[in-house]
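What follows is subunit A.
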Amino acid sequence: MTPVVLDVQHLSAGYGTQAIIEQINLQLTEKEIAVIVGPNGAGKSTLLKQIFGLNQHLGGDIRFNGTSIVDIKTSALVPLGISAVPQSSNVFPTLTVSENLEIGTYASPPADKKIARERMLALFPDLAGKLGQAAGELSGGQRQMVAIGRALMSEPTLLLLDEPTAGLSPVYLEKIFDLILQIRDTGVTILMVEQNARQALRIADTGYVLANGRHAHTGTGAELLANDDVRRAFLGGSAGQ
Partner candidate 1 sequence: MIEFINFYLIPGITLGSIYALGAVGISMIFGILRFAHFAHGDLMTVGAYGALTVVWVTGIPPLFAIPFAVALAIIAALSCDRLFYKPLRELPTIYTVIASFGVALILRSLIQVIWGTESQVYVKGFQKPLVYFDTFRIATRHVQIIASTVVITGLLHVFLSYSRMGRCMRAVADDASLARVAGIDTDNVIRWTWIIGAALAAIAGVFVGLDTDVHTNLGWNMLLPMFAAALLGGIGKPLGAITGGLIIGIVEECVSYPFFGEALLSPSYKSAVAFVIMIALLILRPQGLFKGRLL
Partner candidate 2 sequence: MNAEGIAFYLVSFLTMGGIYAVLCIALNMQWGFGGLFNAGIAGFYAVGAYTAAILTSATAPTHVGGFDLPILSGLLGAGVMAGVTAWGIARVCVRLKADYLAMASIGFAEIIRLVVINEQWLTNGSLGISRIPRPLEDIFSGRQAEVVYVVFVWLVVLLTYFVSQRLSRSPWGLVMRAIRDNDIAADSIGKDVQRFRVDAFVVGSVFMGMAGALSAHYFKFFSPDATEPLLVTFLCWVMLIAGGSGNNRGAIAGALLVWAIWSMTEIITSHLPVEWASRSAYLRMLLIGLFLQFVLQRYRQGLFPERG
């Protein structure tokens, strides 16, 4: 049996005392890609942020490789092997691309900084010519790459991505999904939130549909894509599309 990397049980969380998500359960095994989809405001980002300890924990447990991480402070999660890319403002705008990547190595230095960097540039050849540029001056897609690159520099075993393709053109979108598969193949477990649900579910091992802060549907990516309820309510259009 493949080991469970991330195990979320009965998680409730929100802002202040108000619960936004309730009774969430997720299980990710090694090298799995799990995708969370759902309407705007469903609580997808809240869930991801909560795994990173960024808002108010109201109940339940989050285990990473068997140990609970709910009481660990955010900045201490990176050394454990978890990296995250938030939904918006995910780069340091006044730092250069190269400095953004460098920041990624501070909390958890990779085995060899130089090799990690070269691997990154092989993954994102577009960035090679932009290393000295301020990240805030990049295009949305390039910024997304810097953000993912920064998260990968610490060589995580679990990667959390919040809408990595938001606002990207179809070309970039394909690129990012390709990348995610490549990253998975290097041994990383990935949990991501996606609005481009159809494409995302195609590469997903498991899919979770979230609505109003609760599980609406769970299944393999293919099952959800084939499910009529899910299609009608969350994907729009018919199965043939």
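In this text, a residue touches a chain if its C-beta (ideal position, glycine included) is under 8 Å from a C-beta of that chain, and two chains touch if they have at least 3 such contacts; residues count from 1.
If you want to know what made the cut, all candidates are chains of the complex that A comes from, given by their letters.
Fair warning: this is a prediction, and the values are worked out from it, not measured in the lab.
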Candidate from this complex that touches subunit A, chosen among 1 or 2: 1
Candidate 1 contact footprint on subunit A (complex, rising order): 52, 54, 73-79, 84, 86, 89-95, 99, 102-104, 106-108, 150-151, 154
